[in-house]
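Okay, so here's the structure we're looking at.
All protein chains but one are shown in place.
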Amino acid sequence: MRIFGKDRVFVFLNYILATVFLLIALYPLYFVVIASFSSADAVVQGKVLLYPQGITLSGYKAMLEHTEIWSGYYYAILYTIVGTIINLICTIPAAYALSRRTLPFRWGINLYFMITMFLSGGLIPLYLLINRLKLVNTFTIMVLLGAVNVWNMIVCRTFFSTNIPEELIDAAKIDGSSELGIFFRIVLPLSKAILAVMILYFAVGHWNDYRTSLIYLRNTGKWPLQMVLRNLLLSTQMEIAQGNETSAVDQLLKIQSMKYGVIIASSFPVLVIYPFIQKYFVKGVMIGAVKG
Amino acid sequence: MKRKIMALLMAAAMGASMVLSACSSGGETTQTTTAAAKETAAETKNTAGESKAEGETAGSGLLNETGYPIVNEPITLKVGVKAGSAALDGPWADYDWIKALQEQSGINFEFVEYADNEAVSLMFASRDYPDISFDVGNDKQIKEAAEGGDLYAIDEYMEQYAPNWYKYFQDNPRSKATVTSADGHIYSLPAVWDETKESGSSMRDVFVIATPWLDELGLEIPTTTNEFYEVLKAFKEHAGEGSIPENVIPLYIYGITNNVGGALDLINFFGVRVSSHRYCVTMDDNEKVEFNFANEDIKEPLKYIRKLVEEGLVPVECFTDSNDEYLAKIKSADNYVGACFSGVNRDDGATTVIGVLDSENGKKPMKRGIEAVVTRNRFTIYKNCEYPEAAVRLANLIAEPEWSIQGYFGMFDGHFMEKTSDGKFMRLGYPMDEQRKSSGVVTRVSLLCSKENVMNNLVFEEGSNWGEQMKEREIYDDYLIPGKNCYPNIMFSDKNASRISELYTDIKSCVDTTFADWMINGGIDEGWDAYIAQLKDYGLEEFLSLLQEERDSAMALVQ
Partner (left out) sequence: MRNKKMLLRIKKHWQLYLLLLPAVLYVAVFDYAPMYGLLGAFENFKPYLGYLRSEWVGFLHFERFFSTNAFAKIVPNTIKLSVYSLVAGFPIPIILALCLNYVPSVKFKKLVQNITYAPHFISVVVLVSMVNVFFGTNNGLINGIRDSLGMDRILFIGDPDIFRHLYVWSGVWQGMGWGSIIYISALSSVDPGLHESAIVDGASILQRIRYIDIPTIVPVIVTLLILDAGKVMSVGFDKVFLMQNSLNLSASEVIATYVYKRGLLNAEYGYSTAVGLFNSVINLILLITVNQISKKVSDIGIL
């Protein structure tokens, strides 16, 4: 980037601002890391501030004692990959179709989708339906539920309608492209940035989702990671809510010490994929394509 | 190149979507026919009725009327359970007790694991039932399922197939009343754990103090609230000396009204009756329901606690901490809590259980009691079940003394438990957390640990941690709030249940916010009248009259 005199001050201040953002986000993250290596005792007493206290791996050890975690990873990855593909199939083409101003009944179809953001029959009728479709406790429901995300669809639609010029589509039509051809050969390649965002949104959505498994799975062996971890961490709450402060205090304290390690274990995979997604936010992708 | 791959991918995806949409269009019919759902619901009901008839014939062919196994050919039952906590419990299918039970009964269990109450509530709402369930469903859910004809009335089978339960209910009409629904049937068996003392109630938390610190400071164990105050002050003044750490918390209470770890016991010491009941009510001597926190006598203990807070002997965090923080503090390996109320004493010698304190106000100190012999809804048989008799016999097997006690404390394997030569059940010394992982079904299953069945025969290994624990609790026996002053453990009627919960939600939040505010900012005397007026405004009187009505009609059943 070329920087001229009067912008020097701006860039300098901008660097400071970015650094402030960085530090604000960084310290609590650093805290999570050092807390995961510290004794639960020291964390609760506020002794862990700059470096780990009472260094111990007991939190991680306690976590790894639970072999469910490994199957949790397996199922979480499986549900995330398949679920994200289904999300993309359902959401992206629909968002594109809705971005086309020439589509008949466009307003009505938009309304058809948006109503579902506000009105829902609730869990019971949905459960009854899924039960009748014989989908309770199946792989299918784990990847199918929430296939259409209207919120993402609207964001995507906005992106298509502002970033894909109508002239481009008209030109392609004159060249004899079909609508499907335009979508697959012209629009999608031009929309890598938003596709990357959508993949990230959907994948993270699946990765963090425990509610689907909580409600529709009947077999703890098929739980995804987040559900396994939730079950591990919420034990103390459950115990006390039932009015027992049980004899299993050692176990409960062990859970305390796992709390921070669990965050690292569960978010590591999603943190790692982000840089790959980031690659698609490169400037000038689109214009180059149009000119070429 | 990349573009091509992307396009190909999307094209493949589109292809897949066609197939998918073709599949899902089959299900689309449901949209237009809400009425169809209705009909099927009615259908299920009918078939449920039929399967009962079938069940009886099918059952009698397989069933052994007496002896074991219960069935002469192995059968499989779908057993609904709540998924245990991974950290504390083992998987249901892996418990030694469950394995042995299947072997003896000849019935195989196929567990249907509900992740939490929400999943359970959907199961009931959709009537997608297992064959039998253990700890699944609350009073309301069981009652509605029974109204819908979805449950077997276990009492009809009890005399013939579950003599253990039949006898228990004959001998304990009060327990029977607490599990009998309004139509006179028993739809779900409870877990029974009868620890009641002579007074008719069992106790909750113990009061512990850091005795090593007392020794270091040359102080006696306090016996009055004034002495206790002096001790706490000494703990604070000597922070950082000897084994008293710099960040000492002289007294930790987990809020005022919390059942676990709260200050209820401290209030009891002033001779004020407060209990562990879920709705914070007790019975006065004239059998009238009283709300624990609207009693003027409570001002004295509240002022005492306020003084402790004001002088920094009770940290303000007590009123903002979460469960986790509460536990982490009182069980910390660093021992920085001087005194607290806790379900169990620490087993590292850092604290000792001490008795009640005398407030010197002329009233005898009390100790919270609770009438909690019976935990409802621990064994339910649904109309899906083709073998109701076999299921009832299974319930009876679980209620055998040996099975019930092993379900609670672990197997007779010389490690957890032992059967002594004179036929007693001896609990051996073992680390606190161990048994729950291997066989801890505890009160999640309809175990029958009544006095006659189990408790009178239960002994503890000499010198074991369990024996000590039992012994140190005995100091409270004379002070326990008697059973007749406890609000009974009953099922509420349909018409009142929702009103009671509605009123209570407002009342309780008023109590909690007001008390917490008083503890931090003072003003108990000045604020009292306004507080009582607020409670009345929130419907305290209606709340009490509804509870009275429920209690009276339930007690009428016993007589």
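Letters A and B name the chains as they come in the text, with residue numbers starting at 1 for each one.
Definition applied: a contact is a pair of C-beta atoms (placed from the backbone, for glycine too) under 8 Å apart; a residue touches a chain by one contact, two chains touch by 3 or more.
Keep in mind that this is a model prediction, so the values were computed, not measured.
When the missing chain is restored to the complex, the residue among A:62, A:89 or A:214 that touches it is A:89. Mapped onto chain B, the interface with the missing chain covers residues 17, 20-21, 24-25, 27-28, 30-31, 34-35, 37-38, 41, 45, 121, 124-127, 138, 140, 144-145, 147-150, 247, 255, 278, 315-317, 319-322, 324-325, 492, 497-498, 500-502, 504-506, 509, 512-513, 515-517, 520, 537-538.
On the side of chain A, touch with the chain left out of the figure occurs at residues 1-4, 6-7, 10-11, 14-15, 17-18, 21-22, 24-26, 28-29, 31-32, 35, 43-49, 89-91, 93-94, 96-98, 100, 102-104, 107, 109-114, 116-122, 124-126, 128-129, 145, 147-148, 151, 153-155, 158-159, 161-163, 178-180, 183, 193-194, 196-197, 200, 204, 208, 233-234, 259-260, 262-263, 266-267, 270-271, 274-275, 278, 280-287.
What we mean here is this: only the chains that are shown with their structure count from here on.
Averaged C-alpha coordinates put the centre of chain A at 37 Å from the centre of chain B. Across the interface of their complex, chain A is touched by residues 3, 6-7, 10-11, 13-14, 16-17, 20, 27, 30, 37, 40, 83, 85-88, 91, 112-116, 118-119, 122, 125-126, 128, 205, 247, 259-261, 276, 323-329, 331-334, 336, 342-344, 432-433, 436 of chain B.
Contacts from chain A toward chain B in the complex involve residues 39-41, 44-45, 66, 68, 85-86, 88-90, 92-93, 123-125, 127-129, 131-133, 136, 184-185, 188-189, 192, 213-215, 217-220, 223, 227-228, 231-232, 234-241, 243-256.
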